[in-house]
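Note that this complex is displayed minus one protein chain, with the remaining chains in position.
After this line comes chain A, so read on.
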Amino acid sequence: MEDELPRRREKFPFGLAHLGLDEVEREIPADEPPPLAPNAELTQIGKDIRRWDARNKVTGAALYTVDVHLPGMLHAAVLRSPLPHARIRSLDLSPAAALPGVHAVLTVVEPPADGASMVLRYVGQPVAALAADTPALAEAALRLIRVEYEPLPFVVDLDGARRADAPIVYPDSEWQKSPSAGLPAAASDLPITGNIRGPESKGSRGDIGAGFAAAEIVVDGTYDTQVQTHCCLEPHAIVAAWHEDGLDVWMSTQFTAGVRAQLARHFQLPLSRVRVRAEAVGGGFGSKSQIGVYGRTAVALSRLAKAPVRLVHRRDEEQMDSGNRSSSEQHLRIGARRDGTLTAISLHSYGSAGIAFGAGVGNMVTALYRCPHVESRQYDVFTHAGPACAMRGPGNTQGAFALEQGIDELAEKLAMDPLALRDVIDPSPVRREERRMGAESIGWTRCQPPGADQGPVKRGMGMAQSLWSANVQTNAACELRLWRDGRVEVLSSVQDIGTGVGTVLAQVVAEELGLQPEDIQVRIGDTEFPSGPPSYGSRTTASITPPARTAAWQIKEALFRSVASAWQVDPQRLTVQDGWIHLRDAPQQRISWQEATATLRTDRISAVAGRSDDYAGFRSRSGDAAMALNDLGGVQFAEVAVDTETGVIRVERVVAVQDCGRPINPLQIESQVQGGVLMGVSYALLEERILDIHTGWMLNPNLVDYKLTGAWDTPQIEVILLENYQGFSATDAYGIAEPANIATAAAIANAVYNAIGVRMRSLPMTPAKVLHALGAVSGGPH
């Protein structure tokens, strides 16, 4: 359809700004604005504009879902399975329903289609839920529900689940009803044997045997990564109000429009009768992408109780049952010639997403480096544990930990510098430049041979690379409203989960209209506005800023026509700058923004624009999701100090060189990159969900025993942003959240190796593991 629309050709800036720009010609839709100049020539885009909602957030005025209070609102509580695997022999909700002040009780776990009794598959799985006048009453009422469980054999660890005699999580084809961990490459049609499903072998190519036969050097190793939980500070939360004419929902979500669609489908309501709002969202990191069982439960309770229902996870529920990053065990083998050229990469991975599928380790091995023979066999292993879901750079973060250590090991065997080897095998000119910049900034020439430091505290330096696709949501639209009193509003259902997308929208619109960002009223996080993209997959900015600029440009053209008609001139002669509209060829003839908008025929005019295809096309698309032609490469360097007496690793410095196309707000991007790095430090050193293999319970379902990085663990972080123009859209901007997280743990691991001369192949790199590893080499620490 789209290519039938009239198009025109335009010349766009192209290349890396700091190296000098070129031009590229693109054909663009006729109703889209002319190319945007490079940042150096702009007044709002590319500037450190203050975060649009910062004032509300520093004063406590920002409204999160947990702060929403509706009249007559009831409080939900959820009864959860105390057993990792059990059949429900009987379930009696009536004593709870009979308690005064309890307004709705329902069964959450779904019975199998064949009428057999209900089976629970992890500790913490919701069994039943109710809504009562107060939170305390709801908790008390849960204890009245009578359940008779028949315990069944279970397995929660990867090794146990792979044994031939392992208790089976899903008999027959029941796994097909299991949730997807939400990874982009999680195929749904793979074979299953016992608890092992797969392999997913996407990206495999060539003849792996021939590849290794041609190798002059081979490295191999097994790498383990742990289960990490999202730990959003605002727990999962929803306030649902079922009305006779529809459904009103407040939700702490990464995707208001997606939640609306899921609710409409599930409850058989028209899209137009479901409204989802998210004013402020206290973090998501992948875990708040879907409506989820908890969301549907709250809505069902509201429908039953005929009252608004608030459902908010306690922290232990948050840790056990709101998603996590799947584990992995990766067997990696790499073959190369003496000049560094890769001949073969073989990866066999086993990961567990608990009862969910899609525990893959991404496309690092198949897509990062040039290699003719690649075998990628990725298996899911079902366990009786809470379902994983997408988490910041899902798959590739696990994959990077293995691949980037393997490549470093190869470099050492080849007696090559790790950067020089990557110059041979990495086809990306962007990452080559990132390596150069990062090396210069960290002082790569100071890098010593492994374990060179004398004394108990040894310092080391390492680097690693990330790979992430530049994602775009094509179902993404934005409305611009211009009022006769001069007020400008930008509206979309897109939500700001802390990324600052609201600021970016104000900047893009202000730039186009010659106004200041604070002149633009940002109204987002409400599905009554045009559907915005999700805040996941690092796709928000790439998806919503082009339509925002297009709509602003269309509004501007409409205003110009109105003024030009009053002045009796050709609208083409008009331009706007600093709040004044004037003639290009006679700037003295001018009119203020307010006076200009007063010439409008009606109180308000509006323009709605959707996300068009990238001007050079997409690499692929599936439904609403597309992948741009570029990648979002990033290269990170780390400097660590390892105390060989205590085993404590301290990350002292990280240099992150990142590419997100055109940076719109460098300060906000810096914030987000720091966040990605810190989550990576935390993943590398501290975090781990620990399940008791004897009970299936999580032993650290809180923020005391589950450790996160704090201020004292924070390294000095230097963020270097490329300005990379490709002429792909009206803003040429792409995402940053995930690429900022993918390389960090791997870079730290390579730095630890450089410090102590021993490879840490298991995450998290705890003091105990470090001491153990050192002991294996030197007979144990003193």
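Going forward, contacts are C-beta pairs under 8 Å (C-beta built on N, C-alpha and C of every residue); 3 or more make two chains touch, one makes a residue touch a chain; residues count from 1.
Convention: contacts and distances are computed from a predicted model.
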item: Name per UniProt, for the chain absent here [options: "Phenylacetate-CoA oxygenase subunit PaaI", "Sugar ABC transporter permease", "Biotin-dependent carboxyltransferase family protein" or "(2Fe-2S)-binding protein"]; value: "(2Fe-2S)-binding protein"
item: Touching the absent chain when the full complex is considered, from A:192, A:497 or A:684; value: A:497
item: Contact residue for the chain not shown (choose from A:58, A:420, A:586 or A:699); value: A:58
item: Residue in contact with the excluded chain [from A:232, A:274, A:336 or A:730]; value: A:232
item: Option touching the unshown chain, where A:368, A:678 or A:733 are the choices; value: A:678
item: Positions on chain A contacted by the hidden chain, ascending; value: 48, 50-51, 53-64, 66-67, 69, 136, 230-235, 280-283, 285, 314-315, 497-500, 667-668, 670-672, 674-679, 702-704, 708-712, 714, 717
